[in-house]
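Questions regarding the structure given below will be posed in turn.
Yeah, one chain of the complex is gone here, protein chain that is, but the others are all in their spots.
Up next, chain A:
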C-alpha cells in the first residue's frame, strides 16, 4: 500500500508531460472558442433566443446581452495565458469560471464534452502546470521545477479513465448491444461518408460499431496505462476519434480527447514536443531543467487542497450512478442522465404542444412554440422533462403578464426513443404550473412502455 502511494502519488516525475498538456489544452480551448464565434453561435445561441433554459439552482446564470461576447473574450484570453503559462493560477481560475458560466447560461447546448472541459479546468487549478516551460517559471525561478509529484499527472489520467470507462459502462444495455440502437438509425444516414459510406447501411456494421465502441471505451484506459500496449492504444484512440469526427457532428471533442490521451506517454515524447516548440519559437528550454523537485509542506491549505481533490474524484465516481435512486427507465425520464458520460446513446425526438387553459372559464388555446423558442431549443425541449416544466412555467408567467388569468398549462407530448414508435411522454391531464422542479422523481412522466435492460 505504502509503495503504491509512493509510486502513484508522491514519487517525483518529470514535469514536461503536464507542461505539454497545459499548452495543448489551452490551444484547443482557444481554437474552439474561435470556432464557436466564427460559426456565429454566440449570437445564435446566447443573443437571439428570448428565453433560456437554466440548470436547477443556476437560474441566475444568464447571457448578458451584447456583453456575452466579453465573456468569450475573457475566456479566450485566459486560455491563451494558460498556453503561455503566464500568471497561470489566475488564468486557469478565470478560464474555469468563464467557461463554466458560458455552459450554464443555457442547458439547450449541454454537451458531455463541455462538462468534461469544465471538470478538467477545475482540476488544473490545483496542478502545478506552470512549473515547467512556462513564462511563470522563466520570470520567477522560485516557481520553476523540473520534477513534480506523480499524483499531478495521474489525476488527469484518472479523470480521463473515468470518462472512457463510464462511457463504456453506459453502453452495456440491450438497446446498444442487442439492437445496435441508435447506430442503426444514425449510420445509414451517413451514406455519403467517403470510403466507408456504402458499408454503413449494412446491419453487421451497426453491430460491429456498437460492440467495438463499447469495448473500446471499457478497455482503452487500461491499454493506455500499460506500457506494452500504449502505442497500440493510442493509434486506436486516434482512429476511433477521427472516425467519430467524420460520422457525427461532435465538434472539437475528438481532438480534445486525442490530445488528452497523450498525457499517458512517458517523458521522452513530451521532451521532443517541447524541443520542437523551443526550436520553432527560439526558446532556450534548457534553462527549465533546473533539477528542482516540487514539494509542498503539508500546511492546512495544502491539506485542504488534497481534501477537495479527493472529494472531487469521489463525486465523479458516484454521480453517474445517481440514476439508481430514480424509478423508471433512465433513457426515458432522463433523471440522472446528464453529467454521467452517456454519450451518443439515444436517438430521441419529441413533439410538445402546450395548451393554455383558463382555470375558471375553461377557455383554451395552443401555444406556437416558435414564438418563444429557437428551432434547436424547441427540439431539445420536446423530449426532456425538466425543459418541458421550465418552459411551462415560463408560459404561465408570459400569458399572465399578457393579462390572462388563472393560467393552467397542459402539454400533449409525443416522444420516440431509439426507433420505437412515439408514445405519450407527459401526462396530458397534469397542470404543469402546479409542479415544481426538484431532484425528486417527476411522477407526471408517463411510464416507459418498453424495457431496456442493462446498466
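Heads up, the rule we're going with is that a residue touches a chain if its C-beta (ideal position, glycine included) is under 8 Å from a C-beta of that chain, and two chains touch if they have at least 3 such contacts; residues count from 1.
One rule holds in what follows: contacts and distances are computed from a predicted model.
Student: Looking at UniProt, which of "Imelysin", "Amidohydrolase", "Carbon-monoxide dehydrogenase large subunit" or "Sugar ABC transporter permease" names the chain we cannot see?
Tutor: Choosing among "Imelysin", "Amidohydrolase", "Carbon-monoxide dehydrogenase large subunit" or "Sugar ABC transporter permease", the correct UniProt name is "Imelysin".
Student: Looking at the whole complex, which of A:6, A:59 or A:203 touches the chain that is not displayed?
Tutor: A:203
Student: Considering the complete complex, identify which of A:211, A:351 or A:394 is in touch with the unshown chain.
Tutor: A:351
Student: Of A:250, A:277, A:293 or A:455, which sits in contact with the chain we cannot see?
Tutor: A:250
Student: Specify the residue from the set A:190, A:305 or A:322 that touches the hidden chain.
Tutor: Per the contact definition at the top, the residue touching the missing chain is A:190.
Student: Across the whole complex, list the residues on chain A that are touched by the chain not included here.
Tutor: Residues 39, 41, 109-113, 182, 184-186, 188-192, 195-196, 198-199, 201-204, 206, 228-229, 231-232, 235-236, 239, 248-251, 253, 334, 337-338, 342-351, 353, 363-368, 375-376, 379, 414-416, 419-422 of chain A touch the chain absent from view.
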